[in-house]
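I'd like to ask some things about the structure below.
All protein chains but one are shown in place.
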Amino acid sequence: MSEIDIQEFVGGFIAEADQLVAAATAGLLELEMANDRGEARPKTVRDLFRALHTIKGLSGMMGIQPIVDIAHAFETVVRAADQRGGRIAPRAVELGLIAMRAVAERVRAVADRQPIAAPPEALLDELARVETLGETTSAPTPAIISSWDRKLSAGERQQIATALGERRSVYTLTFTPSDANSARGITIATVRADVGKLGEIVKVAPRAVPQTDDAPAGLVFELLVISDATTSALAEAVASTPDRVVPLAALEPPELATLPVDDEISPIGRSYVRVELDRLDDLQEQLSGLVVSRFRFEREVANLAATGADVRALREITDAQERQLRALRRGILRARMVRVAEVLEPLSLLVRSLVKPGIKEVRLALDVGDTELDKAVGDRLLPAIVHLVRNAIDHAIEPIVERERIGKPRAGQIVIKCRQGAGNRLVLSVADDGRGIDREQIARRSGRQTVDDSDLLDVLTTPGFSTRDHATETSGRGLGMDIVRRIAVRDLGGELKISTTPGAGTTFELEVPLTIAIIDVFSFECSKQAFVVPVAAIEEIFELSEHRRIEGPVADPGRLPISICERRGRTVPIIPLGMMLRLGETAGAHKALVVRRGGEPLAFAVDRMLGRHEVVVRPIEDILARVPGVAGATDLGDGRPTLLLDLVELGASITTWRAGYSS
Amino acid sequence: MTRLLIVDDSKVIRDMVAACLRPLGDVTFDFAGSGLEAIERLALAPYDLVVLDLNMPDVGGVEVIEFIRSQDKLRSLPILVVTTRGDDASRTRVLEAGASGFMAKPFAPEQILVEVRGLLGSAPQ
Partner (left out) sequence: MTLHVAFRVGSGEYAVDARDVLHLETFTQATHVPGAPEFVAGLVQVRGKLVPVVDLRTRFGVTAGQRTLDNRVIVVKVGARVAGLLVDSARDIVQLDESTFEPPPELVGDQSAGFIKAVASSAQRLLLIVDVPRVIGEEVRHA
């Protein structure tokens, strides 16, 4: 360009282009979600169209033809969608996202002063051929009696019809521009913004009027608005008076009555109260206090009984209290429950943003039904699931070319399922149909042979372990598999399992409690110190003296002496817990607690069992006290922390245990 | 003093057009980011020429032209439409609606300068 210097405008161009691409992308994601729900979004489509058109014009002025071509190709598709009442075919949405990414890359190239690549032919081809949604809108658009009738497009009519169907109010607002208003900073632009905050603006139309004192410019603007705001608020927004706010009178054609009304959202049905999570947390805190209190009371009753007093009446009361507290707890927990589907909602958008278009294709399927879980659990679980999904996309799912070569479907699948597990638990699985995990590679990297899948998991979840030399673009160093394990197991008191088939795929299973507030535990004593373990983790408890015990072979005196016991036709290894925890002199171990690790039974010898309780377990947050095998701490009623042990995790460090090893 | 109204929803383009037209000399620029704002401005103050983009929110360019032409005092206001749709059908539609001139994006600075000079020169004073 000769007389003006394009360079002057590059900065502004990049800023505007970035903004437009972001807006277009957001619009596309919204349309995708709307598609899932079978809804139309005429306004979003229109905004999308304009964004594309502006990108096209802007790039044209800057002389960047490749972006013009891409924008134009997609703009055509969107125009067709607008004419069909605001619905855009899923494949078109995907192409749009790919197109936006292509534009963004080229804008980046402008910023970095790199050459700008020609538009991808395949993309342009497909955009030209993509099928648009052919169906007409489901409900016939009602005749809206008003002067707006002639001015509205099909999409806009549908918008009004839907609003009226949902019993929302529709108004015509009139704004009169004038020098006086301009002097006060009130222009059609500001009015649009203000009204936009109060509702949805369907259309704005100018109308010429005779020049009078009321309308000194001979002009008024009429705004057609869907809003739940008061008429005075709306009037203020257009610098007018409430009597000039005109509700839209629409004929209710008989067809509208047959529009399916979703009972779930009808206000005349269920009533909802919004509760802040904090308030529920407070309630639970109170409840926990009650539980501890009742436990103490129970102990006093036991002490009293030991003196010979008749405590039957007292026992009845504490039993009743236990039932009542249980019911109360269930009630509060139900109030905190959220649907798993809701918790995992951000995942589909995430997958979208992580996949490099044209290189890999990934489909995420959520098969979680209506299962619910505690919001606090859900909040902690999400980062773990996000990491597993990222990992699958980064490492497991092969690029399109590779998949097609080996005969797999073009798009990689990640399926998240959930089901109720044993006890009060939820089992969430994240399965991909990608490469599977190569044991050979793992063995090489870690120097350990892995015999089975649970061994493999141990290796993968060793802190700092990675099958890549560098952090990949999406997985980064932020969250490793060790942290996934920590979230699932230590923080939530659950379990993490893996099963993988090289070439076919990998499945991770997270088993977590539905709630983390109160759990059922056994308490026991080991070398004069009390501990608790979740009842759910214990397979059985047996009396050691009643079984034949053989001292196992010990490699050297510095290691844990493991004995073997025969139980129900199986041999069970027995670990001296007091020794493992370095607790000092033990009075003699009498009981064995059996857990299952990787499918095999494993027993820990403890001094004596104390009881069974429902307790509040708190995670140990500070690193100083975070150690393997300790999953949290609780209060058994004496005001002192009692540690909650994770025996399965302890089991993992049996072979590496060394006597006299202090940190 | 020539008063020009430049209408486009992109700030970059508004600035570019102004830069292209600065050589006109004794000229001031006002800007509008949408058809509605353009209509508002035109109602409140006199202009010598409007440079109008077609692609805008709420009210499309053609509607803006039609509206402008429907008002007596603006009937002979020179309107130069600037658009990315350079095809003949668009051009015809736009001119039928009442535009005075039509330019396709992208255009060279001298192109728009010449066009605007011509429209200003032939406009009744």
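First chain written, first letter: the chains are A and B, and each begins at residue 1.
One rule holds for everything that comes next: contacts are C-beta pairs under 8 Å (C-beta built on N, C-alpha and C of every residue); 3 or more make two chains touch, one makes a residue touch a chain.
A quick note: this is a predicted structure, and the numbers were derived from the prediction, not measured.
Partners of the chain left out, restricted to shown chains and counted across the full complex, are A. Of the listed positions A:L248, A:A633 or A:A652, the one in contact with the omitted chain in the full complex is A:A633. Per the touch definition above, the residue from A:L173, A:I397 or A:L581 contacting the chain not shown is A:L581. Where subunit A meets the omitted chain, the residues involved are 285, 529, 581-583, 618, 620-630, 633, 635, 639-643, 661-663.
Going forward, only the chains that are shown with their structure count from here on.
Those residues of subunit B lying in contact with subunit A across their complex are 8-13, 15-16, 19-20, 23, 33-34, 36-37, 39-40, 43-44, 53, 55-59, 67, 70-71, 83-84, 105-106, 108-110, 113.
Contacts from subunit A toward subunit B in the complex involve residues 1-4, 8-9, 12-13, 16, 47, 50, 53-54, 56-58, 60-63, 68, 72, 177-179, 182, 187-189, 192, 203-206, 208, 217-219, 221.
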